[in-house]
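Input: one structure, supplied below.
Heads up, one of the protein chains got dropped from this complex, but the rest are sitting where they should.
And now, chain A:
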Amino acid sequence: MANQTVTEAEYIYDNNPQDLVEKIVQSRILNCTFWKEECFGLTAALLVDKAIKLRFIGGVFGCNAQPTPFICLVLKMLQLQPEKDIIVEFIKNEDYKYVRAMGAFYMRLTGTAFDCYRYLKPLQADYRNVCIQNSEGEFKIITMDEFIDNLFKEERSCSVLLPRLQLRHNLDGNNKIEPKVFVIDVDMNENINSSEGDYIPSAMINKKRRILP
């Protein structure tokens, strides 16, 4: 009962949002101790407390498919289905990189292609290191922009099959999306806030990568 999707939830891709995570992974999560102890009775606001304690990204790992706290909290979010504003708040958070990673991952799972491009692409200017656990249970350091890149390029991330995304130029053709803003361009013009809507993390701007000719 406590694990039912909220009744207000909208169906995503004609499915219960929880089912974006495969059944087998779902059952692993529902049966793990972290879920039972920490994730019970959470609201989207209380989820913040748990999310800021995250120390790595990951899906399920090992031969018995042990779930990481990250994927547990993602499933919790899918159950709660918070408003889009809340997800954007997670993504915009500067202080906790794993909160941002979680928001981005959730946005990629549930958001429209338009929203994915709009909110996630700017994160590619975030070059902070994040720790990610692969399916063998090994930890690896990647950067946030790599993680975001993989959300667009790979079929799966964190043991979850990512929904197919419309190609960006299709959206461009429909005039639904603003033209791509390259961070490099922004840097050169030194006019960071020119593209309204596109969110560029201010803390990242001085760490911008220079691309050699």
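Heads up, the rule we're going with is that a residue touches a chain if its C-beta (ideal position, glycine included) is under 8 Å from a C-beta of that chain, and two chains touch if they have at least 3 such contacts; residues count from 1.
Simple rule for what comes next: contacts and distances are computed from a predicted model.
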Hidden chain of the complex, named as in its UniProt record, picked from "Adenosine deaminase tRNA specific 3", "Vesicle tethering protein", "Dynactin subunit 4" or "U1-type domain-containing protein":
"U1-type domain-containing protein"
Across A:Thr68, A:Asn93, A:Gln133 or A:Ser159, the one contacting the chain not displayed is A:Asn93
Using the touch definition up top, pick the residue from A:Asp85, A:Glu138 or A:Glu154 that touches the left-out chain.
A:Asp85
So that we can see where the missing chain sits, which residues of chain A does it touch?
1-2, 4, 6, 8, 31, 33, 36-37, 40-46, 48-49, 52, 80, 82-83, 85-86, 89-90, 93, 95
